[in-house]
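Below: the structure, in structure tokens.
Incomplete set of chains, arranged as in the complex.
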Amino acid sequence: VRLGGCPLLLVRGAADDPDLARRLARLPGVARVAALPGPHLLSARETFAGRTRVPIRPGLEVGGGEFVVMAGPCAVEGEEQIRTIAAAVAANGARVLRGGAFKPRTTPICFQGLGSPGLELLDRAGREQRLPIISEALAQRQLDEVAGRVDLLQVGMRNALNYTLLAEIGRHPLRRPVLIKCGIGATLREFLCAADYVLSGGNQNVILCLRGSAGFGCSSRAVLNMADIPALRRMTHLPIVGDPSHAAGRRELVPALSAAALAAGADGLLVEVHDRPDQALCDGPQALTPEQFGRMMFRLGPLAAALGRTLASPARPPVGLEAHPLADLGVEAPAAHA
Amino acid sequence: VRLGGCPLLLVRGAADDPDLARRLARLPGVARVAALPGPHLLSARETFAGRTRVPIRPGLEVGGGEFVVMAGPCAVEGEEQIRTIAAAVAANGARVLRGGAFKPRTTPICFQGLGSPGLELLDRAGREQRLPIISEALAQRQLDEVAGRVDLLQVGMRNALNYTLLAEIGRHPLRRPVLIKCGIGATLREFLCAADYVLSGGNQNVILCLRGSAGFGCSSRAVLNMADIPALRRMTHLPIVGDPSHAAGRRELVPALSAAALAAGADGLLVEVHDRPDQALCDGPQALTPEQFGRMMFRLGPLAAALGRTLASPARPPVGLEAHPLADLGVEAPAAHA
């Protein structure tokens, strides 16, 4: 197995046999002999010194000191829609514009995305705001087109265990950074093994995205377990972002989940924003309005600073700011002291 | 039904019938007619103007501007142990000392707690550090004794749906503030209905504690869904604290979960701390060391400030502080910029 040009010799049991491990370590070209704690390999913390930083464009990387927020609509619906939203998220600190062109929808009679024209509209709106763009490819036959347009390639939750697609993306010659969402019923180990399919194709720029798992009796559509963030960081060298929108399923819970993911150590967010959520062609209930997004980003700034991270949040208080920071995060503020 | 002396008239369907609602509102003694969104009643947001603040002692309340950390060992094991831990948590900003005397243990042959002598040791250690104390009562026959000693009465996860005990606590003449943990398989509505059992006895000082639910394929023992915090705040006027120790089950995940709960809007924490976790008689793997607790509290301070809350964290950097705030929260720090 090769990891970005470094030959990796896998010898089962080497770690259990100190003598064998020592002899292996002395072989020419062997830098290190490590015990792997699970089935995942190339994504394992042990196979890489340091943490991976995924470069998006000069001055922007995921996995470094900056907390990177990617925002935009679930689906590109038209030129005016995507331009309006792009301008709004850019003005409030988003560093990447998201927008679906090829949409995997639950039923075949739902709106399936604008396809190629949607991708072009996203591209133009991103360039207008000088924002890199992220969009999803659903199948191999879209890979050339999507990878040719986007700065980040997204693999959605439904394809999280579609190993054929993951391997094809890993081998794709354009080597676009890839953001993989975790499958809703997948374990963390399965998630990392899925990332291994991309890594083993030679593409090392993989970002892991937690979007919530099957939950029980709770308030949100899925459960984004914040404990998975520090746990994953111990298991892998890859950067980790959260998707509070799909986890929440309800916009009023999104800002608090965003703040929690930041506090738990995530490297960024993927957030849905729509200028007219009630008319959105998909996932409207979980989209923030530009105004809510602005207030959230303004409040995340000091939080990021307290955690030693930078965040491109708006410097000036946005219109409509509440008196208490928690209120801008969708949390009813605590009672004032009597 | 009476809520703290205010008669509450319940008329099913009143909210659906504007005419009836208007007539009811004009009756003498009726302050408000509200539609209730679920089966819970006294705990419902709609039945109380404002948010409940639970007073613990002069200058200390849960549910106000202060983020209140309660810390201590899972079980009181001996005088030296509880005194050492009490001193350590007091020095690092804990405002309440926790410690189990009557322990509900998974098997009948496990250590079941020191019982009454444990309670006395906890009481003395608390007084020595000027900290109020919280401890659990498992059954009616312990109620007088436990309520007589503690400042806060705890109802554990295993008794979360033990309505007989909850009702008895609600009626107990000492009217101690009560912290109720959410059952591991309970829905938020069931949780609030359980709180109603205490409230309907006339005790309004109820604190809700989230300790994680049944989860799937994840890194932690249970899943403390942070979305439940803002969601619960919309459903109830009662204060909400998180128990990151039982949710995590592994100490290395506790500080990040604590930070996430603070960021998501919790009013405080219940955290396990042990001076010798490896020798703890119960739940050692999830207990922070005093040193880890100190570093966590130091880092939570600025986070609380960024969220508009106060936190009694240590002013001076504790010994062993890491360079990056996230590292003190158990999160591997992001890569430095190239």
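Quick notes on this structure:
Just so it is clear, A and B label the chains in written order, and each chain counts residues from 1 on its own.
As a convention for this text, a residue touches a chain if its C-beta (ideal position, glycine included) is under 8 Å from a C-beta of that chain, and two chains touch if they have at least 3 such contacts.
Because the structure is predicted, anything quoted here is derived from the model rather than measured.
The complex is built from one repeated protein sequence; 2 chains are visible, and the structure file as a whole lists 4 copies.
Just so it is clear, only the chains that are shown with their structure count from here on.
The distance from the centre of subunit A to the centre of subunit B, each centre being the mean of the chain's C-alpha atoms, comes to 32 Å.
Taken together, the subunit A residues at the contact with subunit B in this complex read 50-53, 61, 63-65, 185-188, 190, 213-220, 223-234, 239, 247-248, 252-253, 256-257, 259-265, 267, 299, 302-303, 305-309, 324-326, 329-338.
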